[in-house]
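Notes follow once the structure below has been shown.
Omission of a single protein chain aside, the complex is shown with its protein chains in their original locations.
The block that comes next holds chain A.
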Amino acid sequence: MKHSVNRPPTPDAAEDQGKEPTLQEIINVKLIESGEKERLMELLRERLIDCGWKDEMKALCRAHVKKKGRNNVTVDDLVHLITPKGRASVPDSVKAELLQRIRTFLMSAAL
């Protein structure tokens, strides 16, 4: 059982002929391979902390845990709770900045 951890998964799904990679997929892979995704994630983290978004989400989670009790909350609960509000409250400036960065990256990667 221990050695099977390093065994790669059986490549059955990949042989599906009808499945074309989406544009999102292609871009995502390019971002990861070049290391740009990691840089963007770090930038995003910094921006979301600066504008207080992280603190807001933290407060939401805290309030929820307080209400439900520490032992009755799971990670999935919290993700479910803050995902819609989180997505909605990202400042436009942050979105714009990241989009610009991705645009610049795509132009340089000459897709």
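Just so we're on the same page, a contact is a pair of C-beta atoms (placed from the backbone, for glycine too) under 8 Å apart; a residue touches a chain by one contact, two chains touch by 3 or more; residues count from 1.
As a convention for this text, contacts and distances are computed from a predicted model.
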Unshown chain, UniProt name, "BRCA1-associated ATM activator 1", "Ubiquitin carboxyl-terminal hydrolase", "DNA polymerase epsilon subunit 4" or "AP complex subunit sigma"? "Ubiquitin carboxyl-terminal hydrolase"
Tell me which stretches of chain A touch the chain missing from the display. 1-9, 13-14, 19, 21, 24-25, 28-29, 32-33, 38-39, 42-43, 45-46, 49-50, 70-71, 74-77, 79-80
